[in-house]
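The structure appears below as structure tokens.
Shown here: the complex without one of its protein chains, the others still in place.
Order of writing sets the chain letters: A and B. Residues in each chain are counted from 1.
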Amino acid sequence: MTARLYRADYPQHCRTHAIDGMTLVFHRPSGTTHFLSAPAPEMLILLSEAPMSAAVLCQRLCEQLDLPQDDEALYVVEARLDELIASGLVRVQGLDPH
Amino acid sequence: MHHFSVRIGAISYRVGSAWAAPIASLRRLYADYPVPEDGIATVTARIGPPRPWRRWIRPQVEIGGDHTLPDTVPMALRHALLAAEMAMNMQVALGERRHLLIHASAVERGGRAVIMPGDSGSGKSTLAALLGENGWRLLADEFVMIDMANDMVLPFPRAISLKNSAIPEMERRIADPARFGPLLRQTPKGELRHLRPNPEAIARMDEPARPALILFPSFGLDPAAEGMHKSELFVSLTEGSTNYIALGQTAFEALVRMVEDIPAARFTYPDSETGMAIVEQFAAEMGI
Partner (left out) sequence: MREENELPETLQSGETDNLQSRRSLLRMSTLGVAAVMTIRPGMAQGAVSSALTCSIPVPLAADVNKWVKPSGSTSNSPPPPGSTWYKFPASPQALAGEHVKNAIKFGTVIPGMDAGKTTAYKAYINAKIVSGKLGFTCYASLQSPNRF
């Protein structure tokens, strides 16, 4: 089965600042500014470590948050990925060869 | 083409006009201002007829310069002074690349500045004009310029554009008729009259001030005040900045410093006296 891989260049190519429980981000490559609330920063950090599919990202995130991994979690991760892609903070890297 | 050059704080203008009358009005309005240093203007603004023949038949005015907005509609020639003022504003709003611009008025006392952002109709301009006649120094009535190297407010004391009820209010308080421009009726913004800031504001236009307080006024409601979250302040300041995007990371960092360091609040006020009293009360709490 092939799945799309996602990657992020966060926080290496960003300026970040914690503010009111959110993360304020200046994304240097695009010159855009965003407010992020959880779990967006956590997702970006995982995606910057290595490109991964939504399923792997969901698994890693659930482990980190000590949360059972289920279809609902995957649905939420995919929805948040769509937001991050729309903002330009996450890019589609290619297809998973496995 | 008729021309007029003037320096207002960090901005040196050269204004061109196809007609003599608006330039004469500008000369009167900016009578006590310095000329650009070394005669070099950094910003060019101009007004002219939209089509060549419009200069002679039913004259209309179009705004131009280094930067243009697509939605600036031609205006009647009798409003040419307003057009010239708008052209001067627009060139700075769109073209300024050294300093961060925030859509706000600002006043100073004891070296410390109160910045008052707000939409048109919030009364920020009138409040600044009033405070400027009551123990404060007017720094700006429309665009607050932040020097991103040291976070200071750079004075930009343009002529204040008074609208509608603010006109008789300031006419009552200011005895010198020479400080007022002509009364412009039935403009796109209603009645409008320009006011030259007082001599102190002009004489000290090269003296920056440290921002100490950010107040968001809104006019027409019962007096009330509330604090603002830093995130909300950041959004409000960027929304009101005409060049935040163009300045990139430097502006981001300057604004982060501002929202972290400067207390902010919003307030509503039913009349000018109350508005001034609320600003004074906030200032007193800050030791300004």
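Keep in mind that, in the parts below, contacts are C-beta pairs under 8 Å (C-beta built on N, C-alpha and C of every residue); 3 or more make two chains touch, one makes a residue touch a chain.
Values in this document were obtained by computation on a predicted structure and should not be read as measured data.
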Identify the residue among B:E37, B:E239, B:D271 or B:E285 that touches the chain left out of the display.
-> B:E239
Pick from A:A3, A:A50, A:L67 or A:V92: which residue touches the chain that isn't shown?
-> A:L67
Among A:L5, A:A40 or A:A54, single out the residue that touches the unshown chain.
-> A:A40
Where the unshown chain meets chain A, residue by residue | 11-12, 15-18, 21-23, 30-42, 45, 58, 61-62, 65-67, 72-73, 75-77, 79-80, 83-84, 86-89
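Everything that follows uses one rule, which is that only the chains that are shown with their structure count from here on.
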Chain A touches which residues of chain B in the complex?
-> 229-231, 234-235, 238, 245, 248-249, 252-253, 256, 259
Residue ranges of chain A touching chain B (in the complex, touch as defined) = 15, 17, 19-20, 22, 24, 26, 28, 31, 33, 35
